[in-house]
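Missing here: one protein chain of the complex. Every other protein chain is in place.
By letter and in written order, the chains are A, B and C; residue numbering begins at 1 in each of them.
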Amino acid sequence: MVVVMAADATEADADNVVAVVEEAGGSAFVSRSVSRTIVGITGDMDRLAATLNLAGLPGVADVVRISVPYKLVSREHRRERSVIRVGGVPIGPDTLTVIAGPCAVETPEQTLEAAWMAKAAGASLLRGGAYKPRSSPYAFQGLGEAGLKILADVRAETGLPIVTEVVDKADVDLVASYADMLQVGTRNMQNFPLLQAVGGCGKPIMLKRGMSATIEEWLMAAEYIAQRGNLEIVLCERGIRTFERATRNTLDISAVPVAQRLSHLPVIVDPSHSGGRRDLVLPLSRAAIAVGADGIIVDVHPHPEVALCDGPQALIESDLRELASIAAHLSPLVGRVVTPAPAVAALR
Amino acid sequence: MVVVMAADATEADADNVVAVVEEAGGSAFVSRSVSRTIVGITGDMDRLAATLNLAGLPGVADVVRISVPYKLVSREHRRERSVIRVGGVPIGPDTLTVIAGPCAVETPEQTLEAAWMAKAAGASLLRGGAYKPRSSPYAFQGLGEAGLKILADVRAETGLPIVTEVVDKADVDLVASYADMLQVGTRNMQNFPLLQAVGGCGKPIMLKRGMSATIEEWLMAAEYIAQRGNLEIVLCERGIRTFERATRNTLDISAVPVAQRLSHLPVIVDPSHSGGRRDLVLPLSRAAIAVGADGIIVDVHPHPEVALCDGPQALIESDLRELASIAAHLSPLVGRVVTPAPAVAALR
Amino acid sequence: MVVVMAADATEADADNVVAVVEEAGGSAFVSRSVSRTIVGITGDMDRLAATLNLAGLPGVADVVRISVPYKLVSREHRRERSVIRVGGVPIGPDTLTVIAGPCAVETPEQTLEAAWMAKAAGASLLRGGAYKPRSSPYAFQGLGEAGLKILADVRAETGLPIVTEVVDKADVDLVASYADMLQVGTRNMQNFPLLQAVGGCGKPIMLKRGMSATIEEWLMAAEYIAQRGNLEIVLCERGIRTFERATRNTLDISAVPVAQRLSHLPVIVDPSHSGGRRDLVLPLSRAAIAVGADGIIVDVHPHPEVALCDGPQALIESDLRELASIAAHLSPLVGRVVTPAPAVAALR
Partner (left out) sequence: MVVVMAADATEADADNVVAVVEEAGGSAFVSRSVSRTIVGITGDMDRLAATLNLAGLPGVADVVRISVPYKLVSREHRRERSVIRVGGVPIGPDTLTVIAGPCAVETPEQTLEAAWMAKAAGASLLRGGAYKPRSSPYAFQGLGEAGLKILADVRAETGLPIVTEVVDKADVDLVASYADMLQVGTRNMQNFPLLQAVGGCGKPIMLKRGMSATIEEWLMAAEYIAQRGNLEIVLCERGIRTFERATRNTLDISAVPVAQRLSHLPVIVDPSHSGGRRDLVLPLSRAAIAVGADGIIVDVHPHPEVALCDGPQALIESDLRELASIAAHLSPLVGRVVTPAPAVAALR
């Protein structure tokens, strides 16, 4: 940490900063220049930051942190980029993993049909929501455990491991007993009790970026999970909230390389929810693969016009072959291979 | 709802919209003009919106909702503005209620001292956090139930009813057994299981606006609470996330009159967290009272330089009389009186 | 400036930074701690910042500027807050100046009628646009010089000095020959040739904040004007662009005290354009006065339903007395008096 003193701070103000830091067990060194005085601080930064309020001391103009506030998920902690395995399917730096499925599980037929569509699109993992966080209390909230059972049946039938959302700490064990990977959604990125709960669930986690979270806050949310012993985390960029109204959110494509540079965790992209429009899913999938994402997650639905959730953005039959082709042709250009779907037998 | 057909939509496309709506039990009427066709829709809108996906039908350019997606909290449901009582203290259209206290409960002494400071500042309710949602897992997370007990002791001593945050659905009953009002924080505004849980807790709720939530989403979050039978809700504007970096958040002062026009619920302002700077608390408090807020909630701390949470924004001793004076002098100009603190005996 | 070296920077990297700075005529001092090395830099910062690219040197992690990038408009340059006089009417720390008038000058009758409305609302300055920057090339663009002549006639009739916008460098002299104050609008806040031109026009300038400009950028835009010798500048907060859609822009009320602390220039608020809704003008005017603004600027129109520009936000007859009353009653509470309108004779 660097404490920058105000232009009119006295020598005593700087000495006071030093005294406060040293009393708390840290070290401080003062550098005086013609116009400003700066105090550098070393020691157990987390404890110092948690117990001292340096910005409130007299004469302090600014406190600048010079190391990142997360550890376990950082590249400094683990230099090599991680590979996370979901029911045996890898997500990591050498592969391009496609996750697809319906936004919400509605019926066994719809889910099975969507799973076959997902496979046709090159997917090796099946997504599908049994618990849906909805802005309106009057909107469809998901089938709950009945939906999880449908997903398990479809997994048995198709061989695709399951990624599904959990919205309530109380449901974590139940969801983990069915799912191969638990998703924490954008609205829950800073639901800290939920983060801690999934940190102890023993299954890999997909952590979506909060719609107004900075990349740093996203990594600190991942740190909450990691701190409970679970480093099997995949980050998912899904668009941020901006002034632009032509798309539901603004896909922050730069977040992929930025997060990959700061963290060893895989980073995937959700082109369906970021744009909120079917006509953008394929172009944004191309962009995501080309920028270097470790995977993409897309909505598919056999009959989007009657979907109970986010129909307008679901891919349909005719888009699937194109998506598979995009993944196959672009991946080699960024040094990856498309992760193959596991054989059905593998899960039986 | 109004469905606007695309310029090149066919007559059959519009007929199809009508058929889909009518099959779902709604009514639809087509208006054809020279350049566009529009289909107006009436019926049980929530059900229709939840089960139909009109935007996905062929030839549909846009679907425009013309009624608000919340009901119980709307002015259309209850024309008169509500008065919410917290331990007997009113928050509503005729009063200006000051809520003050430390960001986090740290010790009995600090909390009691802050409570007397709050009273000196004209507060009739005491705020203080026992459960703190923190961006970093390494930051102070609050004292938990021990903090609630401190708050209850301080209430007995000072007569000030307590407002305190709950961050976990599992803690709602415990927190409600101590608190006079439960706070749902900005990061949990769309934590729907928590909203539903506080909807059944039997105590009034302060719902902070999500830092990137639209006013409409905020009211829909309130609707989640109301739908569980709890209409004792106070909305709290606390700043939104924007590009400006001089303040921690951007106080959306316009949100006060806008939300009051749309909803019958009281709307208060948090000038401490929106600015994140002590020097802005008094000016923003003046703005909040003048714009017509039903109350303000401010951080006070006897020794902000050692505060475990948000010290830089806490008011100190010398600010208190000025805050009390501001409240007393501005309130009459907006047709209000400052809510007096309850007598100590009242709670014993 | 402080240069923070990367964790893995070598000693030679830091020495190189020192060498580069010293070669350019500055001084640099190195502070080495256990985990990081920091290089403090002093000298002619503007020249150093303009000619060196320290962030690009090997081993440099971050470059932190510790003094503000503007000078003439800063409180450090002039500690006392300035009073700007517009046709004899003061705008400054002891007064509350109301500026009112039609968004656009349309006809002599409409402008005169609006001027009398402005006076009834307590205004001492008349606003009105003869040159209108419009998002669409098909919208009404203003009357040009004919509009300026109407404004001059109305000034002669009512005694109100004129504030009017200039959008083109080529028009600055013409507009300055009619107007008492020139306005630079939000879209032109970083139109640097225009800023430099008005810096030499000899009339005071009202500089609106760009709709996505930080407060720092706003002050740097003012510095452009000041650098050409014109320190007669009034800053005008008019709302920033955010995700919220209930209002046209989000009034950043905190910007008033923040800018006043950083700069000696007066800061006023435009409650009409920030909200874009008539029903918000009075509440936001109250907030602006209470937060400590040096003035407000509002749209009035005798017949807003046929206004050629921004009719939805114009105050009408019945609002005027209330605005005058708000100004009169709130001003004393913030230590100000409402600036009286000049006598008609004063200008004749």
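Assume a residue touches a chain if its C-beta (ideal position, glycine included) is under 8 Å from a C-beta of that chain, and two chains touch if they have at least 3 such contacts.
No experiment lies behind these values; they were computed from the predicted model shown.
Although it is not drawn, the missing chain touches A, B, C when the whole complex is taken into account. Interface note: of C:Ala12, C:Ala156, C:Val306 or C:Val344, the residue touching the hidden chain in the full complex is C:Val306.
One of C:Ser124, C:Asn188, C:Ser285 or C:Thr339 touches the chain omitted from the figure, and that residue is C:Asn188. Although one chain is not drawn, the whole complex shows that of A:Ala120, A:Ala290, A:Val306 or A:Ala324 it is A:Ala290 that touches it.
In the full complex, subunit A contacts the hidden chain through residues 212, 214-216, 240, 242-247, 250-258, 261, 274-275, 279-280, 283-284, 286-292, 326, 329-330, 333-334. Contact between subunit B and the absent chain runs through residues 2, 4, 7, 27, 29, 31, 33-36, 38, 40-42, 61-62, 64, 66-67, 76, 241-243, 245.
Touch with the hidden chain on the side of subunit C covers residues 46, 49-53, 55-57, 69-70, 133-140, 167-170, 187-188, 190-193, 211-212, 217, 220-221, 223-224, 227, 241, 278, 304-308, 311-312.
Rule of thumb we're sticking to: only the chains that are shown with their structure count from here on.
Shown here, the protein chains touch in all possible pairs.
With centres computed from CA atoms alone, B is the chain lying nearest the middle of all the protein shown. Averaged Cα coordinates give subunit A a centre that lies 27 Å from the centre of subunit B. Taking each chain's centre as the average of its CA atoms, subunit B and subunit C sit 32 Å apart. Contacts with at least two other chains are made by residues 241 of subunit A.
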